[in-house]
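Quick notes on the structure that follows.
Apart from one protein chain that is not included, each protein chain of the complex appears where it belongs.
We call the chains A and B, going by the order they appear; numbering starts again at 1 in every chain.
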Amino acid sequence: MQKDELKIKLSELLPSAAFEEGAEWPTILIDPRVWTDLARHIRSGIRLDFDYLFCLTAVDWKTHFTVVYHLTSTVHRHTLVVKIRLDRERPEVPTVSDIWRTAEFHEREAYDLMGIVFTEHPDLRRLFMTDEWIGWPLRKDYEDPVNMIKL
Amino acid sequence: MDVSQPFPGEVHPTAGGGILVTKLDEVINWARSNSLWPLVFGTSCCAIEMMSTAAAKYDWSRFGFEVARATPRQADVIIIAGTIVNKMAPVLRRLYDQMADPKYVIAMGACATSGGPFFYNTYSVVKGADHVIPVDVYVAGCPPRPEALLHALITLQEKIRNNHAER
Partner (left out) sequence: MIEDLGTTEQGELVVNLGPQHPSTHGVLHLVVTLNGETIKKVEPHLGYIHRSIEKMCESLSYRQFIYVTSRMDYLSSHINNHGCALCVEKGMQIEVPPRGRVIRVLMDELTRLASHQLWWGAMAMDVGALTPFFHAFREREAINDIMEQTCGARLTMNYMVPGGVMVDIHPDFQQKVKEFIRFFKGKIDEYDELVTENVIFKSRMEGVGYISPEDAVSFGCTGPTARGSGVSCDLRKISPYEVYDQVQFEEVMENGGDCFARYLVRMQEMRQSLSIIEQLIDNIPGGEFQAKTKAVLKLPKGEFYSRVETARGEFGVYIISEGGTTPYRIKFRSPGFSNLSALDHMARGHKIGDLVAIMGTLDLVIPDIDR
């Protein structure tokens, strides 16, 4: 499906979504509460069929967080980017690991390194760091005078 | 010649126990240095160059490192090939403790020597394997060529023969 067609179809599906301009792939910004329904629709919607989640990124913007999902379809070969803006004090977003199984590991990594909580995840614990590690290393305000030697 | 009187000056006994024991020491050191069995321990990229050293072109079994053992109980030398991170350090310590004496350590590559390219701005890398276990020989390079690793192995052998190795 072409970029414009996809935009029209998504605005029908979710009127409150905002589109970002100037990006390579169609990008929508949504609220965390509507994410589960939208995910199910784009996974199995006719002519949408976004069955392959290829990247899940968590970004720290100092005042808020953003979780970025890159999705593509192996059937129609179109790509979509979904961005969800989260509160800095309580970053919570529903999990999609029952829809795309690859999200299990990706969400654990985002929790481990950024501290974003994915509600209803089957097994949310630290992945890379030791279980006793304190702090979320990839955040911009993470200080570690013992281990980090700054240039 | 009159040899019935004892020597009037001071007599110092020879250190090390005399010529029999030093010769025995030499033979034991020669035997030890020529059959050091390495432990299979490669964490990252240097492991590939270690495997290349074990393969047919830069064969290390010419020098006696024939059998690479998987279990530390049967190994003599541990070649730390790769970066050591905070989570791996206790594992490395435990492997070293499980090895039987005499044991030797070679730190291969820039990461094991000092943290390497991951020295600045990393929160999880141990800046040098000698923070965890005592090291005998350091090899520079990222990754070191197989010839550099062979040079390090030969240096270790000479160190053992000259009685300079740490325990």
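Just so it is clear, contacts are C-beta pairs under 8 Å (C-beta built on N, C-alpha and C of every residue); 3 or more make two chains touch, one makes a residue touch a chain.
What you see is a predicted model, and the numbers here were worked out from it, not measured in a lab.
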item: Chain not shown: contacting residue from B:32, B:87 or B:159; value: B:87
item: Residue ranges of chain B at the interface with the undisplayed chain; value: 40-45, 47-49, 51-52, 55-57, 70, 82-83, 85, 87-88, 91, 95, 117-118, 120-125, 142-143, 145
item: Hidden partner chain, residues of chain A it touches; value: 22-25, 51-55, 57, 59-60, 68, 70, 74, 77, 100-102, 104-106, 109, 113, 126-130, 137-138, 151
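One rule holds for everything that comes next: only the chains that are shown with their structure count from here on.
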item: Chain A and chain B, separation of their C-alpha mean positions in angstrom; value: 48
item: In the complex with chain B, residue positions of chain A that touch it; value: 128-130, 137, 142, 144, 147-151
item: Contacting residues of chain B [partner chain A, same complex]; value: 86-87, 119-125, 127
